[in-house]
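Missing here: one protein chain of the complex. Every other protein chain is in place.
And then chain A:
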Amino acid sequence: MAVSASDIRSALSLPSSSTLVQSTTPAPRKSQGQITKKPEGISRELYALIGPSAPSLVAHLAKPRLKQKPNFGSGGKVKWEWRPFRNAGRTDSLQLGHWVKAADDPGAEYPFTKYNVQSQSYTYSQEEYTRFLEDKDWTKDETDHLFNVVREYDTRWYVVHDRYEPPPDGPTRSLEDLKDRYYSVCRKLIRNRPWTGDEASKAQLLNSYQFDKDRERMRKDYIASLEDRTPEEIAEEEALFIELKRLEQNERKFKKERDELLRTLLGIDSGLPDIVAEEDGLSALSAEGFKKRKKNANEIEIPSTPSNIISLGPPPPKRAHSAKSAAYDAQHCILRVEPPASSTTKITHTPVHLRSFKLPAPKAALLPKVTQALTELGINPTRLVMPTRENCTRLESLIEATTALIDTKKVVDRVEQDIRVLRVRLGRASEGAEEDGKEGTPMEVDGGAGAGADVDADADADAEGEVDGRAQSILSTRSGRGRKQVRYSSQILSMPI
């Protein structure tokens, strides 16, 4: 079913191409014969549909380039034939047969002949032997035999040693003996024969025939002794080796720690090499370094005072906190701290620390009381679960508040005690007229002191200073404190009040 372009056009009620062409340009009319000359790779029907007006498509529809089919030989079938061949490596006329491609050249050399490589070996004449090669350990026959065996087995020394048969009356030869004899003969031959090349190549050749028998023997002995170790010896060696490793590691650790300590304590004075790196170190001493430092100071702001601190790199340049960086900081929870601007001397320098290490500790005298007060609240002041900045500040303020509270309470207690004492005295002064010489009842004092103790047991150490002589016996027995101390404090404090 052939559908021509004109059919489609008529079906779609388009003006026919010929009329279209005619109306627009007076181009030469395309004959029917031209249309049939379709480009390669496009079907006839499709071409008839789209017409010649799609050159871009044609490029696409060019015959797809599939993977090239493997080319087995020239034309599909390969003819093989059984052909006898001769091996050039052989000295006889043996003909073996093998299958080869019929197209192969029958006269070609057998491809495996090239692997028949003969190693070159030295031979010597009788004259050479008598002139250079005499050796009291070796007869000429034995040397000949050695050279034959070496040639036969292509200097595979283990095999040579295995197949070498010493003469019945001669000594047994070790592998080193054989090698030594062979190489020394070769060296002598090279040295004494006329040499056509240059000296360097001769020396190189001589070098390749070098053999140190004693060293080789020592090496072998060493290998043998290594293999002859008993399991106990091996275990001991291994244990020693591990111990050595451990000691080395310990020493390294110790040295590291010592350096660390020196660095912390002495800084640059310790003379440790890796401290010098910073410009405020040694370089400050030399004029050159000083200049350089000054120059640097212009570029990035560094502490201007020469100091011996071990800084962890140059201090970060102060930059204006732009809105952007502030937002960035807030987002990433970065809190910028102003560096201590006043001085960065060694004494005031604070190294990098954990925030939790710097928690404020209450005064030593107040510590137990503060701790107790906090424990009553259910807070453990020594350890923060989450020592964030806020938490640290809050703990700090809490401890401050507690200290303040304790101080206040102490003052309150003292004042109350004063009031009580004064009241007692006042009462006594007024009663003195009625009951002469009668002192305040111990019960009263006890009650007062006991009430105070109930309110704040910790305050009584301070309060008892104010207790007068008669009250002290009761207090001391009750609190179980050193009587001596109480007496001492009462002696000092009770006088002027």
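The rule is short, and it goes like this: contacts are C-beta pairs under 8 Å (C-beta built on N, C-alpha and C of every residue); 3 or more make two chains touch, one makes a residue touch a chain; residues count from 1.
Keep this in mind: contacts and distances are computed from a predicted model.
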{"item": "Among \"Brg1-associated factor b\", \"Elongin-C\", \"Ribosomal RNA-processing protein 42\" or \"Alpha-1,6-mannosyltransferase MNN10\", the UniProt name of the subunit that does not appear here", "value": "\"Brg1-associated factor b\""}
{"item": "Option from A:Ser93, A:Gln126, A:Thr196 or A:Gln210 whose C-beta touches the chain left out", "value": "A:Ser93"}
{"item": "Which of A:Pro111, A:Pro168, A:Pro194 or A:Gly378 contacts the chain that the document leaves out", "value": "A:Pro111"}
{"item": "Interface with the unshown chain - residue positions in chain A", "value": "87, 89-90, 92-99, 110-113, 115-116, 152-153, 156, 158-159, 161-163, 175, 220, 223-224, 227"}
